[in-house]
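The structure under discussion is supplied below as structure tokens; questions concerning it will follow.
Omission of a single protein chain aside, the complex is shown with its protein chains in their original locations.
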């Protein structure tokens, strides 16, 4: 939707999702590094997190499609009439949401059924981002210079995230790759806000959409967003990590639900020895 | 051939081939996940499937070349006369078929002779798709906007399939990658139909080939085809899987031809234990 | 050099080199598949082949540079005078040869000194192809349509070969990848001839450099060259393989220089067992 809110809402969702992924991946990484070598199965809490994540994706996609279709000036599920295609922009956005919904279904299925390979969730997410970028790519033709450029920069975050998450299908449990994916979501979210501020400024400032200096500034600004996204992911990861460490030190009872008490001492020892050696 | 049938025929073949690959890969995956760790060799039935697949590719390629050359307005195996090149379009299509024929030969050779590495069949298929995309890429120059765009979208499916199948050469037995390849074939097939409906509509509707809204709709429509292809592959995979599971439960005799009875109990136990642990 | 000979000479070299690589890789593959699992070191004869290959690359590069510089209308090692740059085309060709010379040096060093990693030879060759493609890429600007197109197609073979050989640095001893690299050299060689025939036809035929049908034919013709290159590599590989097998069956004495007699029986047995199982 071509107004500030129409960019702020998806922006907020992507920001939120980026933070969610950061927290999840850090928790999983903590778990992996504190396990004895032989064990690889994640405790049930991570399954529950994945159900929540998948359910949320499906829910958000559903709401998104409904809103795009049935807002006052929406197409109301009509695609074509005598005058031609109806509100193709809204239909394109609905299509994007659809693939995030599919991603949610894939995540839930791969969590629920052991037979569905683990990578299916990632594959769905990567595909959803690819479709988003693919539609945006043809979105931006025939627009003023700055408008096209600012959307092109969005594609860097979208395709960067898609490629990174696709790679995770083959290179599992690489924390750098996982957090880079989260970072791309946060970058995308904050850039949606930036687009809103530039094209539909709530304070009423109008940008000259054809001035080259504006294009140069916006390019640089994208790098600043990237730096901030890196900082946010790093801070979140540190806070989550320290919290978990403190938590598991204060009351080890909580962890009992998460891992076998019998193997705990061994794992602690193994970890200590590793840190002595290195 | 520039009519509806000329797009429906290859479309049907690609659709069919996509389903064939889905079934084959799911059967192989079932086999792999039900084997004890030590054994890796596939039972002879898969060899027979590969012979059929390769033979079919060679046969279809041969028929395709013959039809392209000897239809009424075809070049009849003449390439050049005083007036210049004769029916280059038909020659290009023949070239595409040729490489699918080569792919069939490669598949049969790699199945027949142990010395030929297993990946040769995939390599041939990937190359055939690459050549198809390569020729289409130069096909679409100097055409009306919508015509060029709708063929460009086809290239996404073609090169996507080619890249995915090329990857399978190095990452073996990854079911997600394999089904993604099948999905790209189905997408290609259904998109061929879509091209036929848009450019040579059998119901006589004429699309405005230069209207931007049509381009936007077609782009979005491609994503819908992708969603449907994903759904078809998933449904087929589920149906095949459930059929095989039920089959092997009802009468285990069939399987005797497929695997060693002595190792069967062990493998069943191993599987059960794995599912208990996870 | 802008005449038929100037394209036939490098074409012949690339054809020859493609066949050489095919033979070498098939011999190495035969050796690997006939070795017991534990042993990995190649017999000294392969070292000698690499010395010859490297020496030949250096020699050919030296001759190439000399010819480009000191032909009658060459720059005679002068780069700049009052009138501007002298014969930049010849200088660019000399630069291409230089990198093939560097590739030869890299191959000899990596063969001679154990400390130099094995992949350095491949890296050098991949880089030489990259530089060739890189220079050709800027070569083709401002030329007639067909001239630019036919050189662009050459780039497909050049960059395809460069990428494939770069991959070999990381994925060692993959016979498909190795033969694909050889195939790209043969394709490049035969395409050089094709360029010579089209642009400087020895029979005096003049092609219309701006006609679109010619571009379409040339694109298709490139695919035919690829098919022929695949056929040539396959035939060569089969002939070499059969020769080696027959050779080692008739008189095993020759092999004694190539491998340890003590381990021979074991390896034969291991191979037989493998083929029984599979």
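Here the chain labels run A, B and C in written order, and each chain numbers its own residues starting at 1.
Here is the rule we go by: contacts are C-beta pairs under 8 Å (C-beta built on N, C-alpha and C of every residue); 3 or more make two chains touch, one makes a residue touch a chain.
It should be emphasised that the depicted structure is a prediction, and the values quoted were computed from it without experimental measurement.
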Among the displayed chains, the hidden one touches A, C
Which of A:112, A:141 or A:212 contacts the chain that the document leaves out | A:212
Which listed residue (A:140, A:209 or A:230) would be found touching the missing chain in the intact complex?
-> A:230
Quick one: which of C:52, C:88, C:231 or C:245 touches the chain that's been left out?
-> C:88
Mind pulling the subunit C residues that touch the left-out chain?
-> 41, 84-85, 88, 91-92, 95, 98-99, 102, 114-115, 117, 119-120, 123, 127, 131, 134-135, 138, 142, 169-170
Missing-partner contacts on subunit A, residue numbers = 33, 156, 171, 174-176, 180, 211-217, 219-220, 223-224, 226-227, 230, 241, 275, 277-278
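Simple rule for what comes next: only the chains that are shown with their structure count from here on.
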If each protein chain is taken as a node and each touching pair as an edge, is the resulting graph a line, ring, star, complete or other?
-> line
Here subunit A maps onto subunit C under a C-alpha rotation whose angle in degrees, rounded to the nearest 5, is 180
Using mean C-alpha positions as chain centres, tell me how far subunit A is from subunit B in Å, no decimals.
-> 32
Approximately how many whole Å separate the CA-defined centres of subunit A and subunit C?
-> 45
Residues of subunit C engaged with two or more neighbouring chains | none
